[in-house]
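Partial complex: the chains shown occupy the same locations as in the complete assembly.
Going by the order they are written in, the chains are A, B and C; count residues from 1 in each one.
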Amino acid sequence: MKRWDDGAELADALDHGLSPQEWERLLTALGRTPNLTELGIFAALWSEHCSYKSSRVHLTNLPTSGPRVVQGPGENAGAVDIGEGWVAVFKVESHNHPSFIEPYQGAATGVGGILRDVFTMGARPVMLLDSLRFGELSLPRMRYLVDGVVRGIGDYGNCVGVPTLGGEVDFDPAYNGNILVNAMCVGVARKDKLFFARAQGAGNRVIYLGSKTGRDGIHGATMASDTFDETAEQKRPTVQVGDPFTEKLLIEACLELMEKGLVVAIQDMGAAGLTSSAFEMAARGGCGLELDLSRVPVRAEGMTPYELMLSESQERMLLVARPQDVQEIFAICHRWGLDACDIGEVVEGREVVAYWKGELAFRLPVAPLVDAAPRYERPFQLPPSPSAVTLPSFSGRNFSEDLRRLLASPHLGSKRAVYQQYDQTVGAATLAGPGGEAALVLVPGTRIGLAATTDCNAFACSLDPYAGAAQAVVEALRNLACVGAEPVGVTDCLNFGSPENPQVMGQFVAAVQGLGDACRALGVPVVSGNVSFYNETSGQAILPTPTVGMVGVVPWVLHRPRFTLRDGDLVALLGPVVGQLNGSRYLQLVWDIKAGVIPHPDYQGEKTAAELVRSLVRLGLVAARDISDGGLAVILAEMCDEIGVRVSIPGDVSPASFLFGEWGPRYLLAFPERFQEAVAAAAEGVPFLIVGRAEGDALVVVHDDEELIWLSLVELAHLREQGLRFLEET
Amino acid sequence: MKVEVRISLKRDVLDPQGEAIRRVLTRLGYTEVSAVRVGKLMLLDVEGEEREHVRARVEEACRELLANPIIEDFEVRVL
Amino acid sequence: MTWRRPKIGVVRFPGSNRDADAMRAVELCGGEAVPVWHESEDLLGVTGVLIPGGFSYGDYLRAGAMAAHSPVMKAVRKHAEAGGPVLGICNGLQILLEAGLLPGAMLPNRSLRFIHKEVFLRVERDDTPLLGKLRCGQVLRLPIAHKEGNWFAPPEVFQEVERQRLIALRYCSAEGEVAEAYNPNGALAAVAGLTNREGNVLGMMPHPECRVDPFLGEPFGKPFIAALVEVS
């Protein structure tokens, strides 16, 4: 076993996940041989997770600017102007690997991490969303993972007191060995009160705040950049345990410190802990730091500088403050029951120097570590364009039975068993929570509605990553429209397999292009995001899963949106009468046809329809849902709560494409008969067709006088709960 | 047979519960309490004749379900 | 004539997370919300007390247990013993139980999970000041959001609770029927809220404070907060 201050060699570099070329690069950059601690620091900062070395060249294709952008990518989270002096601060992040190892703690600490990214900027978190992907539920281990992840997300957010108001859950065997746990947080701040992670002012103090440092998650950042194999067991670092109570205290203490003007710079200790927070703060501020590692509060005995620098213990922050404010900072922290201590100072120059027990632990120049991190143009092979499938014959088809199957599947059934475990009302600002189309909350003290949604149809992305990613963006647009919100910014979480595999890299490149093109076409900037590579086990990669988190605004909320039918409502279809069955959930889940062309979005049509829906919802005229996963029939079932519906398919239309087709700017609108004229007039220029009426106690669909579907409300409710029922049985 | 299963967090794993309890004890004047770790205690009624067999079965159950080997250690005592 | 708004102390523990919500609700009902820190030994001259929801001390021991021993709770007890009104919501009820100001104890929900859900509640008492804006048998709809709301009392205690009619709210169907099917957490006798013998202390698991502003939903929570403000 080597000591922390022993010289490192190639073998150690390889152990730390660096390539021989990267080791050479390191030696050149440093001009000498690093000790083991220095190597650990390099390895962490040069890991895929921290350096984005494989993705950076492609991410530059994303549109990141716009009139509302206050902070684009590069800080802890992005920020956009939402009016009246407020900004929304948001980001999504993955915690996939840790959650596969220990679902409860992995998911919980994922939520903790994304919350810190947001309040670090001076924003109060107002909602969380979670985008989840699991493997086959027939595997007992998978059910255990789902259960643990959901409890972990819930327990953490509930305890901290931030409502979890939206998300997605989907399943595919491709996630059997690599589940996805993406968490998104949205916060609000005054525009002139944003804080940044830029260390500044030689002589200023560096303050450590929060939980003590233990041996948790050492190697976490390099692990997150590693594929799983049989040796994963041995590599297991001490698992990080979430402490939401301490996080809550951190939020309150940090926001109070910022409010009182005591903070010069602040950054959470996330992946690669003290290493990334110290080096990134120094890099952004263009200065150096001098740290005394012996002053870092520790939880375990005999911790070395190596461990202190690389520990990923949770609920810790690093801040820079003027010397004269330190005592006041300590007093505020102690009042909140938090430990704070002074561990160093900001210095001139561009080096981070650390001492330990009076000895020099390391002295490293900032630039090579952060700015000169490797960048790769990995070879990639773009996926072949998919070819259209020949549709089966649907004549004589029992569509009731087909709908039953869709609704009873965990993919398309209700996710209530998941979100019932999430607090949705804390904050007393929730206008729309999970179960609707997008989350909507009031910005405290205003009538500004802040909306958010996460979307990604990974099945579609597996057929065509470009079109699939673009479709995720327009789906998010549609979801926001259903609560009356117009998009103001996007955050993304790009979950893929190994970038060293040209095919996977090709999926990535295509998805980023699709994402970028769609955001450009809609005029929505991408202001933050996260890339998670190496989601593969023994060569088996996950489906390409570029999760889109979109945030929107309702400038002045007049009405709480609704999503379900009321007795007597007329039901109208807005947009094309039929959808496409290619790449639909119907073909995938009922016919087992996993192929087909995913159309490129009709951006103009999407924009026009979204704008129309937005204004109808804002005026409180309609309940709206967009038609996506599963098609019109599934969405209709979601709209039936206390009352049934009777819908007629126009005579000349193919029932299957009407009922189960997807893609395109299609929405179902429900409204009282007295609004019919107003709604129809507003819809001029957009295809608009009244297709039915809310009545009775069954979902009924007729075509040419023939009853194609008849499902009672009781059965509907029962079917929709079927897929995730296991979550309520223990 | 009565079997006692003691489940405790591994040594280096953070115990937020124990730490919060310790702080409150200090505030209440129990300043002599310098550390608290919280674990679980399970009391099982198990049918069986042979102590060693019962112990082995419960240990198996611990590995499979009762304890989380990633963060917890367990100990089985047949009473 | 000057209208003096009653001062309602909203107690803040480390980990309280519906404190700001409670303060806004109090203000909406015409009270003046005064934050009272858990280390405070007096109540800053308030005439009513609201103990809000959240996870005081993370609920890391038993829900409410550690908060019940805060300095401020001594003052709350004195205030209550002198007949001052106290409303505990969710964690607030758990704290009142742990402090012995209301009878019984909370166990984890039957499902062992956190539950957020809209539930129906039947009003069981309307003859105390804090419940005076309601009618017996009336059905309300409010959200619950908790992990430990499974109220329990040993038989002798429960007998007393019944004899003195301390049950204030029970989980029920939309029509007001009390049955196990409508009991979300396993609480004994479907208890969702309790009052003390004198009627000046009320604790409830559902959250009235997020249903005061009609904008956020039908304001079924208003009678609770408004009553606290009025009698304070």
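Quick notes on this one:
Here is the rule we go by: a contact is a pair of C-beta atoms (placed from the backbone, for glycine too) under 8 Å apart; a residue touches a chain by one contact, two chains touch by 3 or more.
Treat the numbers as computed from the prediction; the structure is a model and nothing was measured.
Per chain label, the copy numbers in the complete structure file are A x1, B x2, C x1.
To be clear about the criterion, only the chains that are shown with their structure count from here on.
Distance between chain A and chain B, defined via averaged C-alpha coordinates, is recorded as 36 Å.
Looking at chain A, residues 243, 245-246, 337 sit in touch with two or more other chains.
Multi-chain contact residues of chain C, defined as those touching 2 or more other chains: 57-58, 60.
Contact residues on chain B toward chain A in their complex (touch as defined above): 10, 12-16, 19-20, 23, 68, 70-71.
On the side of chain B, the complex with chain C involves touching residues 16-17, 20-21, 24, 27-28. If you check the complex, the residues on chain A that touch chain B are 101-102, 105, 211, 214-216, 236, 238-243, 245-246, 299-300, 313-314, 337.
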